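Report on the structure given below.
All protein chains but one are shown in place.
Right after this comes chain A.
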Amino acid sequence: MPEPTAPRDVPPSLVEARDVRVSLQGTEILHGVSLSAAHGEVVALMGGNGSGKSTFVRTLVGAIPASAGAIELFGAPATAQARARLGYVPQRLTASGGVAATALEVVMSGLLGSRGDSAGVAGRIRGLVPPRDRKERALKALESVGIPDLATRDCARMSGGQQQRVLIARALVRDPELLFLDEPMAGVDLESQVQFAHTIGHLKEHGVGVVIVLHEIGPLARLIDRAVVLEQGCVTYDGPPPKDLGVHALPGHDHEHPHEDPPPPDGGALGLEGP
């Protein structure tokens, strides 16, 4: 596992989002959502389908612009440079392209871009480490999620759990200080879930903040410090995680309309999943 770097400063929160509003195709999806996460804190972002969890995470990582509200990262307004210090694991292999790609190639792509410094365009394209070191770093990241033997396998032919581990390795290879994961347990086998819990525990020990979108707390229960529940684009609960296992047990859960589908998001151009 790549060793997470020690925090550079010690701001009160790694991420502080206040009254964030997001509109997609003229429809407001998030109606003033707030969230914070500190060093070593694991925050579960929960809610039914269409509650806006994924939209919120995508907004925090910069994939969707917020129409109102404030987002601070590492104690300062969120900029592209600050966002480069984040790790992001999308819901699934969102853009598995038309050409096959090995796990090693996908993970190595995580070493591009900047990491919070003011790297120019050339620096961002060159990436975080020299090209000769990328393979070694990527192999270590794959090892940290338990699949070093799949390095040369085509991602598109892997199981859902294996694909998810590749995406986690791609995020971890950057040594993020704050990690966002969008439903990493969805459709994942038990072995991968156990490995995933181990990985999150290791990151937590090293002070990495984690915001994780979940339907069910499951094997992560002992790691989660706080649960934030979204319903129809609003926070209905922010506090200790429930003793019970699912989002249905949380205060504020709408039992009348728990799984309404949302209006289509503006993700079509990117080929992305909706909230």
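Note that contacts are C-beta pairs under 8 Å (C-beta built on N, C-alpha and C of every residue); 3 or more make two chains touch, one makes a residue touch a chain; residues count from 1.
In this text, contacts and distances are computed from a predicted model.
**Q** Pick, from "RNA polymerase, sigma subunit, ECF family", "Succinate dehydrogenase / fumarate reductase iron-sulfur subunit", "Metal ABC transporter permease" or "Cysteine desulfurase", the protein name that UniProt gives for the chain of this complex that is not shown.
**A** The chain we cannot see is, by its UniProt record, "Metal ABC transporter permease".
**Q** Using the touch definition from the top, which of A:23, A:109 or A:193 touches the missing chain?
**A** A:109
**Q** Please identify which residue in A:31, A:124 or A:202 touches the non-displayed chain.
**A** Touches the omitted chain: A:124.
**Q** In terms of residues, what is the contact footprint of the unshown chain on chain A?
**A** 58, 61-63, 80-81, 83-84, 86, 88, 90, 93-102, 105-106, 108-110, 112-115, 119, 121, 124-125, 127, 131, 134, 152-154, 157, 170, 174, 266, 268-272
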